[in-house]
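The complex is shown incomplete by one protein chain, all other protein chains being positioned as in the whole.
Per-chain numbering from 1; labels A, B, C, D and E assigned in written order.
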């Protein structure tokens, strides 16, 4: 419950911050770490828009479920006997006990420990102990007292989203133009993608937005932040500036970054997957890959879901092995988040490739990842120094490319949205912050 | 210092919540875990009404004292040389140092470490080092600078209460009709009750109200929450529904629950105590026990003090041994409390019975108690899932018995207050929440 | 961001508290521990006035730097190639990363790990990777994007201060009359003072003001708080009341306390230092020492910097060894601070004396100090019992000397400010609180 | 701590290690049956914060645990039901046993042992954990199948237990 | 925990102590070269909070570490560059290794060892620290220059890792 006055004052600060961003390409550092702003984000963003919860392949069988959160709200994501997916608020309707207390499992019913109400994995109230004694001859209205589903649920290419706002726009609209680009991650195989086991989870004293803005378009940081992995031969690139050239995409509220690869190398994917990819992508998409030898590297789906497509070496001098990781930057409070990170592989990929791909992922972008580590150091450092009073008047530079670089003409770029022909520019990051301010001040 | 606007908005939320409870027997889950509401509880309940601090038998001798708290306020509960009991705010009047820093002891004076002011255990300022040098020839006005007593202190049958509000109603009025029922716990022996050693204390990430509402009348949870102890032969009952029948009492702001026992068994109390009980209780009370073979099981004295009267088995196949426990659900912050738990025994009970009774208590309702453990799991689980946004519109079912069960006609029930002839009903719990809202919105 | 209403209500509470102090020499205990008040302190005091950061001798060489804080704001205090000292907000201008992450070192440049911007230790932006690619042919305006210096920086006798308010009065004015008294600590040697190694740092759950008010003039507590060190022969004094006589000074927003020494003993300083001291102090100051055989013991520079001049025994029966300690009571939040403590020695003192002086300091006023320990116990105890509701109406006695003791006539005291001829009086502490309220309510 | 032979120490150490492993692997039944004597006394007294002059603050009346073999059996039986909600999902515990000291032996094949216990307890998806610190004063008896626990006093370093219940063994 | 000779225990204990010291002193290179076998398997599986009936919750697919000598070599090389920001300034770690248990030996000079690890990690000027708790299941192999780590499974007691990254070894 954030009260009016406070909201009002925060609003003033944000309006000026928005102006500075729009007119001067500057960002007020305070937005990285301020309790009052965090409360607004919870209300205006995480209670309004779509938030990613789980991947369908985490619950392949009837009865499978996983436990997920939107900030502090706990949800059971379950597949019922008919294969239908349900997202249910994890609170009993009787006295509010947490119904499911394990991270994952398989169950047709959820039994509340407190008084024994049982619910089907569809959310339907199924059993009430001594119902007549407690609630009289008619007993309880089973429909009125069913579990509360998430106000809105949507699935996009295996990605399960929910929204706390029943009036949110359809998920398809929310994804919009970004879908064309997500295909490169999610439709790389006609068999579809699947997760490799349960997600890694770890806590970071860093603001969720730092991670989202980094993944939407920060190609520039790689030459400094990740230098150690280049020197050590983990990232096999010719020069630290390997990511200078590429394409930056703004699509709807989202965005991504294309990276080039040696023509014909396809990130070192096995031929079988390259073929499968070309088969499952559409003409334009295939043409783009073949002609430009580029693939999307990192992407952010507003607000806090990111994807990364990369290829790294696992052994000294070894060939780099490609992988895709999907991650959620789950806010835990001002300046604090829980990272959820999955590795996605092509369902029809050879087993040994799956294993190698997962190893390539975890050693570079898992919690122990040699690249992830340094990103975490940056984001937590930034959050730390933004905590004080100085950041309230400290403006940051988001001007790269502003007034210097023009979008690629529509007829020269097959994809939707806006495409910029470089990577060391801040268009996508400014776009993230504009979207952010639009939500906060709506 | 909760400020007006915030209080105002919280007030609106609470008014609608109150309406839903009164008209629809529903409770808004948010009240279980919300900082703004906790601030109001501190002000409107814990700074206004009576709160239990200690039992007289904890400080039997002149000079004995114990340290107690009302949320964050520390009080010394001391017995002076004349046997008089004093409740003194534990802050020196000079520079505010914590005067007493040990949980318990025996002292005629309290000496402040900082500058050496000494106070009698009556609170009287007794000594001021180098007084003339510091405060001139007259020195300090000893009366003006005495320790600050709790604004109001009262004792009911050995239970020492205090109130931070000097204008609170007399303790007798506050206890009111509930006294008739408390007698069954506190006057079980003409010799009176005494505590067994210092209280157990432990921290629970659970809202204090969940414990209070459970103890005021949740007979229904036993068949599910405590099933393991039935299966294991700790609770020696014929069926999980053992508590279905009984009597639920609403008395003043308080309430309790009666449980039946096998005629003549009297919870397995030694005959000497049964006789002593019948001697010290009044005619009506004795008649009730003898004719109905019932005793009060659990009770809550608003806001955060509960009593439990139970009988459990300590050894496999062993006879169950009766006990009484007194506990305080001390709020520590939103969704967090410190539990204080005592075992009460009859002063004149045989020593071996006292020991057995205490063992029966600690193995079932102490911090390691096999029943307590599962209550804690429920209350902390409920508090956890109530932390988010969903609980702000999530209503819980408190309708058991509503419009179904009528009170026992006055002429059929000897006790005061309102009595309902069943236990799987929510009258007492609804009553708790109505009392709660009345205080918050006063 | 503390919002208006809340500030308004806090303001009311403070106004009444100020009145009680002015008219009745009473202090409201709540000011020791209240979140809303802490927020005001951050804004009205720590973002407005001068705060001590470092001593020049901590960074003697070009390139030397130390990392310091004002509450949550991180600053690099660096000496550039020309010996010039700079105080720079430790946040990169690009994406806000913490530029310097080590407590101390020597560096001509600071390189940001995130994207590789490099800044000179003067704050000047020096290098931007791939600048043209990112920011176009002109690149960035190096001046606009330099590091942000602390709004105001000042140095007084080697003590480096900064202010977050560019319009703060000049440091000299802020120190004002106190300078005359600080000389006794800072100009004891014509060669000047230097720190002994890096500061001790430790966390205390105590309010910063309790330490400041203690050091400004609490001579009274020594006879009780530090009794153990007298008994143990650490503090070599004839009687517990050794500090009863002396002189209490109010100077500007600051103050200190004079303590007598056996004529000719000069706190047991080596003759060389006594000579050096007399040489570097002015006539009046020397006269004061020689005629009255007094030296300033403890002092506080408003708001949170204190000095102590003492002499303690390191070995059983050993002669006491003098030392000076400088400390900062760094607020970390309501009721919590980080203590920074340095030992200052005369640059030209014999090495063995320096070592002995430092040992005398650390064994009595370091984190393990036998006197410091008990001060910490008092301050944390006071803070703890001030957390609740009772302290909101609990007034403390600051009346010592009020209406009893008159200042020393100007012609009898050579120093500036106001001097009182005793130590067991509260003039300096009342003065501290009056200054405090003036700032909070400005 | 008295002088003792390395052999005795090793025997005792091995016993304490096996016991801790059984508890961390949630083998309460095996723990009870293979490590505990029939006449075991298993005690955890309540501790108060008292002045130095008044001793350690342990109560001889109030206990968090005051167990016999029979009452331990009941606790284990409860855990074996499918309704022991407090430990299902189970806590993730780690018994860090250090400072093992053989404190004495006596004629009837018993040996007194002191050890320090740091108990790490993590539950659910809560990234924070509970840490309990105690000294354990044990008496082990040599029976046909080796050492068993005859007596254990768990002396907490807490005056307020900072975990929400004591549903695990120490 | 199986019966083992004090000699074997001592040898194993000495190895684990040396190894922990090298890690706490940031000698990752020496650790890799003097303590690790060429064919090492170094694993830290992801752990989920699961119901008692479903086992320990460790995944056999997801890992925080799934290392070979080669991938450990790359991690060490990275730390040797001057750009390993996450560990420069380095974490101040302390490996508290307790409950060392020789769990078995086999023909080819290998010995299985279990130990409890409490890892204390402090960084920067942050007065709070991270505490990680785990059981380690090692296989040590006796090579010409003594014991080396052939296999290590780090079994965390966390379902959510409460530190911001895993940039140190366990």
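Here is the rule we use: a residue touches a chain if its C-beta (ideal position, glycine included) is under 8 Å from a C-beta of that chain, and two chains touch if they have at least 3 such contacts.
These numbers were taken from a predicted model, which means no experiment stands behind them.
Trainee: Taking the complete complex into account, which shown chains does the hidden chain touch?
Mentor: Counting the whole assembly, the omitted chain is in touch with B, C, D, E.
Trainee: For a quick check of understanding: of D:11, D:30, D:51 or D:126, which residue touches the chain that isn't displayed?
Mentor: Within the whole complex, the residue contacting the unshown chain is D:51.
Trainee: Just to verify: which one of B:48, B:101, B:278 or B:355 makes contact with the chain not shown?
Mentor: B:101
Trainee: May I ask which residue of E:49, E:98 or E:165 touches the chain that does not appear here?
Mentor: In the full complex, the listed residue that touches the missing chain is E:98.
Trainee: Given the full complex, what residues of subunit E touch the hidden partner chain?
Mentor: 6, 10, 14, 17-18, 20-21, 24, 26, 82, 87-90, 92-98, 118, 120, 122-129, 131
Trainee: Which positions on subunit B touch the chain that was left off?
Mentor: Given the touch definition above, subunit B has residues 67, 101-103, 113, 201, 203, 338 touching the missing chain.
Trainee: Touching the missing chain, which residues of subunit C?
Mentor: That gives, for subunit C, the contact residues 101-105, 196-206, 224-225, 227-229, 231-234, 313-316, 318, 338, 343, 358-359, 362-363, 366-370, 372-374, 376-378, 380.
Just so it is clear, only the chains that are shown with their structure count from here on.
Trainee: Common contacts of subunit B and subunit C?
Mentor: A
Trainee: Which pair, B-D or A-D, has more C-beta contacts?
Mentor: Between B-D and A-D, the larger count of C-beta pairs in contact belongs to B-D.
Trainee: How big is the gap, in whole Å, between where the Cα atoms of subunit D centre and where those of subunit E centre?
Mentor: About 27 Å, centre to centre.
Trainee: Between subunit C and subunit E, what's the gap in Å when you average each chain's C-alpha atoms?
Mentor: Subunit C and subunit E have C-alpha centres separated by 45 Å.
Trainee: Return the distance between the CA-based centres of subunit A and subunit B, expressed in whole Å.
Mentor: Distance between chain centres: 47 Å.
Trainee: Going through subunit B residue by residue, note those that touch at least 2 other chains and give them in order.
Mentor: 3, 5-6, 101, 224-225, 374, 377-378
Trainee: By residue number and range, which residues of subunit E touch two or more other chains?
Mentor: In subunit E, 49-51, 83, 85, 159-162 touch at least two other chains.
Trainee: On the basis of the stated criterion, which chains touch which? Give every pair.
Mentor: According to the stated criterion, the contacting chain pairs are A-B, A-C, A-D, A-E, B-C, B-D, C-E, D-E.
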